[in-house]
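So, subunit A:
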Amino acid sequence: MSLVEVRWHGRGGQGAVTASEIVAIAAISEGKYAQAFPSFGVERRGAPVEAYTRISDSPIYVRSKIYTPDIMVVLDPTLLEPRLAQGLKEGGTVIVNTEKSPEEVKKILNREDAKVATVDATKIALETLKRPIVNTAILGAFVKVTGLVSLDSVLEAVKSKVPPRTVEANIEAVKRAYEEVIVP
Partner candidate 1 sequence: MSSKLPGWKELPEGAIISDPGNSEVISTGEWRVFKPVIVDEKCTRCRLCWIYCPDDAILEIDDPNAKLGKRYDVDYEHCKGCGICWRECPVNAIEWVPEER
Partner candidate 2 sequence: MVRKTRKALTTNYAVAHAAKDSDVDVVAAYPITPSTPAAEKLAEFVANGEMDAEYIHVESEHSAASALVGASAVGARAFTVTASQGLVYMAEVLYIASGLRLPIVLGVASRALSAPLSIWGDMHDIAVLRDAGLIIYFVSSAQEAYDTVIQAFKVAEDPRVHLPAIVDYDGFVMSHVTEPVDVYDKEDVLKYIPKKITWKTLNPKNPVSMGVVGDPDYYYEFKYQQQVAMENALKVAEEADEKFGEMFGHKYGVIETYRMDDAEVAMLAYGAHAGTARVAVDEARKEGIKVGLIRLRLWRPFPTPHLRKALENVSVVGVLDRAFSLGAPRQGPVSLDVMSMYASDPSCAPKLASYTIGIGQRDVRVEDLVAVAKQLKEFSEGKQVPDKTIPIGLRE
Partner candidate 3 sequence: MALKEVKPMEPIRTHMQIPRGELIAPGHSACQGCGHFVIVRHLLKAAGPNTIVVNPTGCLEVVTSVFPYTSWRVPWIHVAFENGGAVASGVEAAVKVLQKKGVLPKDERINVVVFAGDGGTVDIGFQSLSGMLERGHKVVYVLLDNEAYMNTGIQRSGSTPFGAWTTTTPVGKRWKGEWRVRKDMIQIAVAHHVPYAATINPAYPVDMYNKMVKALNEDGPSFLHAYSPCPTGWRFDPSLTIEVARLAVQTGYWILYEYDHGQYKVTQPVLKRKPVREFVKIQGRFRHMTEDQIRRLQEIIDEQVEFINKLVGKTVIGPVVES
(Lines give C-alpha, C1' and ligand atoms only; values in the text may rest on other atoms or scores of the structure.)
Protein backbone atom coordinates (compact mmCIF):
# COMPACT_ATOMS: atom_id res chain seq x y z
CA MET A 1 0.00 0.00 0.00
CA SER A 2 1.40 3.35 -0.93
CA LEU A 3 0.74 6.38 1.27
CA VAL A 4 -2.92 6.99 2.11
CA GLU A 5 -3.91 10.27 3.73
CA VAL A 6 -7.02 10.70 5.85
CA ARG A 7 -8.41 13.97 7.11
CA TRP A 8 -10.91 14.01 9.96
CA HIS A 9 -13.40 16.82 10.54
CA GLY A 10 -15.30 17.15 13.77
CA ARG A 11 -16.06 19.42 16.65
CA GLY A 12 -14.13 19.59 19.90
CA GLY A 13 -15.41 16.84 22.18
CA GLN A 14 -16.65 14.48 19.45
CA GLY A 15 -13.44 12.51 19.43
CA ALA A 16 -12.06 13.18 15.95
CA VAL A 17 -8.52 13.23 17.33
CA THR A 18 -9.01 9.93 19.13
CA ALA A 19 -10.52 8.38 15.99
CA SER A 20 -7.49 9.46 13.96
CA GLU A 21 -5.24 7.84 16.56
CA ILE A 22 -7.26 4.62 16.77
CA VAL A 23 -6.88 4.08 13.03
CA ALA A 24 -3.12 4.67 13.33
CA ILE A 25 -2.84 2.34 16.30
CA ALA A 26 -4.77 -0.34 14.41
CA ALA A 27 -2.55 0.08 11.34
CA ILE A 28 0.61 -0.07 13.45
CA SER A 29 -0.65 -3.23 15.16
CA GLU A 30 -0.93 -4.75 11.69
CA GLY A 31 2.72 -3.96 11.00
CA LYS A 32 2.03 -0.94 8.84
CA TYR A 33 3.53 2.51 9.22
CA ALA A 34 1.21 5.26 10.35
CA GLN A 35 1.02 8.79 11.71
CA ALA A 36 -1.85 10.41 13.55
CA PHE A 37 -2.01 13.96 14.77
CA PRO A 38 -4.41 16.75 15.59
CA SER A 39 -4.39 20.16 13.98
CA PHE A 40 -2.43 21.40 17.03
CA GLY A 41 -4.73 24.20 17.92
CA VAL A 42 -6.12 25.21 21.26
CA GLU A 43 -8.98 22.72 21.27
CA ARG A 44 -12.30 23.97 22.61
CA ARG A 45 -15.46 21.93 23.02
CA GLY A 46 -17.76 22.58 20.10
CA ALA A 47 -15.25 24.34 17.88
CA PRO A 48 -14.43 22.75 14.53
CA VAL A 49 -11.30 20.59 14.67
CA GLU A 50 -9.24 18.67 12.18
CA ALA A 51 -7.15 15.59 12.68
CA TYR A 52 -5.00 13.60 10.31
CA THR A 53 -3.96 10.02 9.72
CA ARG A 54 -1.38 8.70 7.31
CA ILE A 55 -0.99 4.99 6.60
CA SER A 56 1.60 3.29 4.43
CA ASP A 57 3.48 0.04 3.97
CA SER A 58 6.77 1.93 4.02
CA PRO A 59 8.17 4.53 6.46
CA ILE A 60 6.42 7.89 6.36
CA TYR A 61 8.64 10.93 6.22
CA VAL A 62 6.40 13.84 5.36
CA ARG A 63 5.38 15.96 8.38
CA SER A 64 3.08 18.57 6.90
CA LYS A 65 -0.63 18.79 7.47
CA ILE A 66 -2.80 16.97 4.93
CA TYR A 67 -4.01 19.24 2.13
CA THR A 68 -5.07 16.68 -0.49
CA PRO A 69 -6.58 13.76 1.42
CA ASP A 70 -7.51 10.45 -0.15
CA ILE A 71 -10.21 10.04 2.45
CA MET A 72 -12.23 12.52 4.44
CA VAL A 73 -14.24 11.62 7.50
CA VAL A 74 -16.88 14.09 8.69
CA LEU A 75 -18.05 13.47 12.22
CA ASP A 76 -20.57 16.28 12.38
CA PRO A 77 -23.23 16.78 9.67
CA THR A 78 -23.37 20.52 10.36
CA LEU A 79 -19.85 20.85 9.00
CA LEU A 80 -20.92 19.82 5.51
CA GLU A 81 -20.39 22.57 2.99
CA PRO A 82 -18.67 22.77 -0.41
CA ARG A 83 -15.49 24.31 1.00
CA LEU A 84 -14.90 21.27 3.18
CA ALA A 85 -14.10 18.99 0.26
CA GLN A 86 -11.56 21.34 -1.33
CA GLY A 87 -8.37 19.42 -1.73
CA LEU A 88 -10.03 16.00 -1.71
CA LYS A 89 -8.34 13.94 -4.37
CA GLU A 90 -10.26 13.26 -7.57
CA GLY A 91 -12.43 10.21 -6.90
CA GLY A 92 -11.61 10.37 -3.18
CA THR A 93 -13.71 8.90 -0.43
CA VAL A 94 -15.91 10.81 2.00
CA ILE A 95 -17.45 9.18 5.05
CA VAL A 96 -20.10 11.28 6.74
CA ASN A 97 -22.11 11.00 9.90
CA THR A 98 -25.54 12.04 8.62
CA GLU A 99 -29.12 10.98 8.11
CA LYS A 100 -28.82 12.19 4.56
CA SER A 101 -28.20 9.93 1.59
CA PRO A 102 -24.84 9.73 -0.20
CA GLU A 103 -26.37 11.48 -3.20
CA GLU A 104 -27.55 14.41 -1.10
CA VAL A 105 -24.10 14.75 0.45
CA LYS A 106 -22.41 14.77 -2.94
CA LYS A 107 -24.65 17.65 -3.92
CA ILE A 108 -23.89 19.64 -0.80
CA LEU A 109 -20.18 19.10 -1.27
CA ASN A 110 -20.47 19.78 -4.97
CA ARG A 111 -18.25 16.77 -5.66
CA GLU A 112 -19.93 14.32 -7.99
CA ASP A 113 -16.60 12.51 -8.41
CA ALA A 114 -16.36 11.58 -4.73
CA LYS A 115 -17.30 8.21 -3.33
CA VAL A 116 -19.59 9.10 -0.48
CA ALA A 117 -20.62 6.76 2.32
CA THR A 118 -23.07 7.78 5.01
CA VAL A 119 -23.95 6.45 8.42
CA ASP A 120 -26.16 7.82 11.17
CA ALA A 121 -23.43 7.61 13.76
CA THR A 122 -25.18 10.03 16.10
CA LYS A 123 -28.16 7.70 16.35
CA ILE A 124 -25.87 4.72 16.92
CA ALA A 125 -23.88 6.58 19.55
CA LEU A 126 -27.00 7.69 21.39
CA GLU A 127 -28.33 4.15 21.40
CA THR A 128 -25.11 2.43 22.44
CA LEU A 129 -23.15 4.98 24.47
CA LYS A 130 -26.15 7.10 25.45
CA ARG A 131 -24.07 10.11 24.48
CA PRO A 132 -23.50 11.77 21.10
CA ILE A 133 -19.79 10.90 20.96
CA VAL A 134 -19.59 9.55 17.46
CA ASN A 135 -15.93 8.76 16.97
CA THR A 136 -16.06 5.05 17.64
CA ALA A 137 -19.23 4.55 15.65
CA ILE A 138 -17.74 6.27 12.62
CA LEU A 139 -14.74 3.94 12.85
CA GLY A 140 -16.98 1.00 11.99
CA ALA A 141 -17.98 2.82 8.84
CA PHE A 142 -14.35 3.69 8.13
CA VAL A 143 -13.30 0.04 8.28
CA LYS A 144 -16.11 -1.14 6.08
CA VAL A 145 -15.66 1.59 3.47
CA THR A 146 -11.87 1.77 3.22
CA GLY A 147 -10.68 -1.70 4.21
CA LEU A 148 -7.40 -0.03 5.25
CA VAL A 149 -7.41 -1.73 8.61
CA SER A 150 -9.28 -4.77 9.85
CA LEU A 151 -12.30 -4.63 12.12
CA ASP A 152 -10.45 -6.74 14.70
CA SER A 153 -7.46 -4.45 14.98
CA VAL A 154 -9.71 -1.40 15.25
CA LEU A 155 -11.69 -3.08 18.03
CA GLU A 156 -8.43 -3.83 19.86
CA ALA A 157 -7.29 -0.24 19.43
CA VAL A 158 -10.65 1.01 20.69
CA LYS A 159 -10.18 -1.06 23.84
CA SER A 160 -6.86 0.64 24.50
CA LYS A 161 -8.17 4.17 24.04
CA VAL A 162 -11.63 4.37 25.63
CA PRO A 163 -12.43 4.33 29.35
CA PRO A 164 -12.72 0.70 30.59
CA ARG A 165 -16.39 0.95 31.58
CA THR A 166 -17.37 2.11 28.09
CA VAL A 167 -15.48 -0.56 26.16
CA GLU A 168 -18.46 -2.74 25.47
CA ALA A 169 -20.72 0.08 24.37
CA ASN A 170 -18.01 1.46 22.11
CA ILE A 171 -17.40 -1.92 20.51
CA GLU A 172 -21.10 -2.24 19.93
CA ALA A 173 -21.07 1.20 18.28
CA VAL A 174 -18.23 0.21 15.94
CA LYS A 175 -19.92 -3.01 14.95
CA ARG A 176 -23.29 -1.41 14.33
CA ALA A 177 -21.82 1.29 12.13
CA TYR A 178 -19.87 -1.38 10.28
CA GLU A 179 -23.20 -3.03 9.46
CA GLU A 180 -25.31 0.07 8.90
CA VAL A 181 -23.05 2.25 6.78
CA ILE A 182 -24.39 2.91 3.31
CA VAL A 183 -21.50 2.15 1.00
CA PRO A 184 -21.43 3.84 -2.42
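Brief remarks follow.
What we mean here is this: a contact is a pair of C-beta atoms (placed from the backbone, for glycine too) under 8 Å apart; a residue touches a chain by one contact, two chains touch by 3 or more; residues count from 1.
Inclusion criterion for the candidates: all candidates are chains of the complex that A comes from, given by their letters.
No experiment lies behind these values; they were computed from the predicted model shown.
Contact annotation for this complex: of the listed candidates 1, 2 or 3, subunit A touches only 2. Contact residues on subunit A toward candidate 2 in their complex (touch as defined above): 21, 24-25, 28-29, 31, 33-38, 40, 42, 60-65, 67, 157.
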